[in-house]
Each structure stands twice: as C-alpha cells, then as structure tokens.
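My structure is below; once you've seen it, I'll send some questions.
Apart from one protein chain that is not included, each protein chain of the complex appears where it belongs.
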Amino acid sequence: MNSLPSFSHRRGLASISSGLALFLLLVSIVSLKMTINTIPRQKIPGASVIYLPSGKYLKYITFGFPSLAADLIYLWAIQYYSTYTIVDRYQYLEHIFSVIAELDPRYQDPYEVGALIAIYEARNLELGLKILDLGLAKNPDQWIFPFQAGHYAQMAKDFDLARRYYEKTMKIPGAPDIAKRLYAAASFKVMDLETAWETWQEIYATATDPRVKEIASRHLYRVKAAMDIKILEDAIARFKQRFGRYPQELAELVKFRLLSSLPRDLDGDDYLYNPEKGEVGPPKIWWKK
Amino acid sequence: MSTVLRITNLYKTFKMGFIPKKREVLKGISFSVEAGEIFGYLGPNGAGKTTTLKCVLGLIFPDQGLVEIFGHPHLSLRAKERVGYLPEHPYFYDYLTAAEFLDFCAGLFHLKKAIKEEKIPRLLRLVGLERAANLQLRKFSRGMLQRIGLAQALINDPELVFLDEPLGGLDPIGRKELRDVILQLKDAGKTIFLCSHILQDIEMICDRVAILVGGRVLSEGKLGDLISEKILYTEVTLSGLAFSDLTGLAQPVSFHRDRIMVKVFDEEKVDRLVDLVHDKKGRIHSLVPRTETLEDLFVEMVKQG
Partner (left out) sequence: MKIKAIALNTFKEAIRDRVLYLLFFFAAVAVIFSRLLAILTVGDRVKIIKDVGLASINLFGVLMAVLIGTGLVYKEIDKKTIYALISKPIHRHEFLVGKFFGLVLTLFVMTTLMSLIFLIIVFLHTFKIELNLLLAILFIFIELVLLTAVAILFSCFSTPILSSLFSLSFYLIGHFSWGFQTLLQRTKSAALRLFIQALSIVLPDLESFNFKTEVVHGLTVLPRFYLFSALYGIVYTLFILMLAILIFKKRDFV
C-alpha cells in the first residue's frame, strides 16, 4: 500500500491550484478597483457635518479638545468652501465660523479667512465685517481685525465706516503707523477736514521716516487747499448772492469785506480762480509737488 | 485479522517560540492496531501520546511518515467517517444542551433525522446522561463532560474509537462504568484505541499495548506476551527479627516500628524464611507474591528510554 506518493502529489496540486486561485482573485481585485477609480463620484469633502450644533454645546461634545476640534472644522471648512460645485455653500458661512470662534476664540486665521470668503466669494460685506468684529471682540489686542475691516469698508467706498475702523486700529498698541494715515485719509474723504488736518499734523510732527514726512506734508497741503477752497467758494457764493455776479478776481472778496484776507496755499501761493464759473483751484497738484 | 490502524515511521518536530527552538517529539513511530482489540497506548507524560493521536486525527501534520485507517489515507473523509474521538479534557459549546450538541455532531455526519432521533437518546442512556439531556453543557461537571464526550465520539457508530486519557478525573464508580462501556463496545465488534498512563485500568481491559517513551515505541505486543506470569519476588512483612538476621535470604525494603518488610527472590528461600521466623518465635504479618505487573514493565522501559 503505497499511497504516499499520490498523497503528496495531490497536496502539490492543491497548493498550485490554491496559489492560482489567490492570484486570480488578486488580479480581479486590482482590475475592479481600477474600474471603480474611473467612475466619477460626486464628493463633498469631509463628512457632511454642515449642521453643527451651536458652539456652546459643541464644546461639551468635543471632550476637552475644543481647539483641536476648531482646527479640524476650519480645515474642513476651507476644503468645503473651495469646492465650487456646492452651490449654496455660503448658507451657513456665519454659523460655521462662529462655531470655530466659539471653540477657539484666539485662533486668528479663521476670522480673516472667513471674512475673505464672505466678502470676495459670498459678496456679503456685512457678514465679512461681522466676522472681523467678532474677531476683535474676542481678541481686543489684535489690530489686524479692524485694520482689515477698514480696508474692506474702504474698498466698498464706505469711508465713514472705514474711518471708524481705522480709528479703532490706531488705538490698539502695536498697530502700524499706516493706520493713522489711513484714518486721516479717510477723514478727508468724508470731508471731516478738521480731523484730517489735525491728524496729518500729528503724523508730520511724529514722523521719523523722511518719506512719511513728505507724504504728510503733501496731505497737509491738500487738506489746507480743500479748507481754503471751501472758504473761498463760500465767500464767492455770498458775493454772487449780493452782487448777482461772480467776482472778477479773488481780491474783490477782500475789497467787499466778504473775507478778511485771502488764504494762500501751504507754500504761500495764491489760489487759481476762474471768474466765469466762479471756481477756485489749487495752484499745484498735491501729489505732484 | 485486518489492520484497522497502521502507523509507519511517524516523525514530528515542533518549532516553538519567536526564535524557533526545535523540539523533536515523535522520532519514528511505527505500530499497528488490529480489528476488534482494545489497544493501549502508554507512556509517561510528554512522551508524545497525544501528539501521535493528533497526527492520526488530522489535528497535526507530521513531518514524515504514513498513517492509514482502514487502509485509507488518514485524512480522507472515508477514514474519518468510521472513526470516533474523545479528547483529553473535553470541552464543548457551553450554550448548547447535551441533546442539541449531539444533534449538531450528528449533522456533521449527514445522519438522517429518523436515525438521529433514535440514536441520541440511546447514546445518552449508554453514558448515563439521559436525565441531563436538556441541561446546558456549561452546567456539566467534569465527569459529565467526559460522558458527553464519549457520546459524541460514538454518534456515528464508529468502528474505531480513540479515547485520550478517558479515565482521568473520574471517580472509582465512573471508572468502572467506563471500563464496562469499553468492554461493551468491544463486544459490539469495535476497535478501541486507548491512550493512558493509568496502568491498572490498562492492565484490566487491554489486549495489546505499545509503550511510548521519549518519542519512540519501545515495546509493542500482547499484554500476556509482554508480562510473564512468573512470580518475581515475594513481599513478606514480619516482626521479631532484624534485617541482619536475614542476610542472604531476603532483601530489606522498609521498616515500621517493630515490623520489617523484605523481598524474597526465590520460592525456596521463602520457605526457609518462614521456618526461620517460626524458630525465632517471630510473626509473619503478610506474605504477598508479586508477579510482574505492567507497572514494572513500564518503569523498566522508562529507565531504558
């Protein structure tokens, strides 16, 4: 009874066939996977946790890892907002970023980026400013928030708002000098000439950089010119009212006692006058001086 | 007489541990079991009895060698259908009842429903568990587990039954009952393969034995052939004499208070001893002739191995 050879023969055959079966299965797996890879799939990056509970409760759920949770949500949010196929992704913009703020109020990037997304992509200035306000409220020592807010307001041509933001910025220690200059410029834009004049004076006086002094002096020229022109045009209007015509020359204003003296520009030169239209202009262009 | 189980040149080495240390357990085992006999497989602990059994049953794969059951390769289904196995320290599924478990085992043999329904109660009665038929196995005592183990070993009415240390852990009544069952099975024409190290029971029921020491079969054959019926020596317990009185006659063994026990190696010397004790007014308390027992043979084999 010599069953030994046939037994090992059978065993050998069995190993070969099982090895073959394994190989075939592996090949099938690879080909299936490659096929699957080719099929497009609509994706929303990350989990669809758009419906986050409000930050207060979320803190408890994060079991002692609120700042980590903030990071993760922020990372997810960035992916989410860069996915342009999700059309209504701005619906919860405020909510998401307020959640991140609640979880980790000192984490600055989300405020800035949130505002960015709100203003540039969602085109919602109010929301962007709101986010930055929140940032400032939670981080009163960070000048960047009102600073950026001022820029955004200025871009939207709301100079009064911009001015107020720049004022806030100025008050925070460590704020860059340019904030003050922006404040002054914005004040000018809203025609608050007194504040502009005073501020530019301060800037001129305290400037260490000669270039800044240069800038300040130009602006001072401009502000004075604006102030002076206002006074002149005011007087011209009164002249017209009284005499029914525009004065022939500015000196007439003094002659007829509408002004005590003629204001001169910062360099001491006279202002230019167009008697036909009754308009006054500065002799020099302030930024070309 | 046909050979029911034939083992030829079985070798098994285990590689254990992270840095494989080799342990040679079976070093070339060969023996055979004939139909209708009760075969005892003996050896000290660690000799390789259970390993041999596991090789036969397909639980372990030998490195070398051949095992044939009823002439078939041992791993074939045809062989396994005619075999039953009671493991040492049997343990089965806790959550099944005795009857459910036997039903499950029967399912593995494709037994028809009618046969199952008749067989299971009969088996339970055979092993004395008919009252525990609906008791969960988790509640079984060790002895009860042993019994249900035997029942599952017999579920397919096997012609060859392997019992691994079946008598350990049973009380004397249990052991007697089991011995009776084994003899019953032999009467029914089955072949029993019994692994054990309890020699008294082996001596009582086995027809042939093989003694395994250190992974080798040192002795194989009929009990009657291996153990002569000669009287080896006589043990005498007596009082009234000292060991020195008996030099040349008897070998001292032990003493207790005023009694001494000696071995006498010649029947003729025994008579002389009795006379001597009588002369010296001593007393003989017991006189026991000792024939060679399996234990003696066993100890001898172990010493040799």
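Just so it is clear, A and B label the chains in written order, and each chain counts residues from 1 on its own.
One rule holds for everything that comes next: a residue touches a chain if its C-beta (ideal position, glycine included) is under 8 Å from a C-beta of that chain, and two chains touch if they have at least 3 such contacts.
Just so it is clear, the structure is predicted and the values come from calculations on it, not from any experiment.
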{"item": "Residue in contact with the excluded chain [from B:Y85, B:F193, B:Y233 or B:F298]", "value": "B:Y85"}
{"item": "Identified contact with the non-displayed chain, of B:G58, B:P73, B:G128 or B:P252", "value": "B:G58"}
{"item": "Hidden partner chain, touching residue among A:L22, A:A137, A:M155 or A:I178", "value": "A:L22"}
{"item": "Positions on chain B where the hidden chain makes contact", "value": "14, 54, 57-61, 77-78, 80-81, 83, 85, 87, 89-93, 95-96, 104-105, 107-110, 149, 152-153, 156, 162"}
{"item": "Missing-chain contacts mapped onto chain A", "value": "18, 21-22, 25-26, 28-30, 32-37, 39-45, 47-54, 57, 91-92, 95"}
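We take it that only the chains that are shown with their structure count from here on.
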{"item": "Intercentroid distance (Cα basis), chain B paired with chain A, Å", "value": "92"}
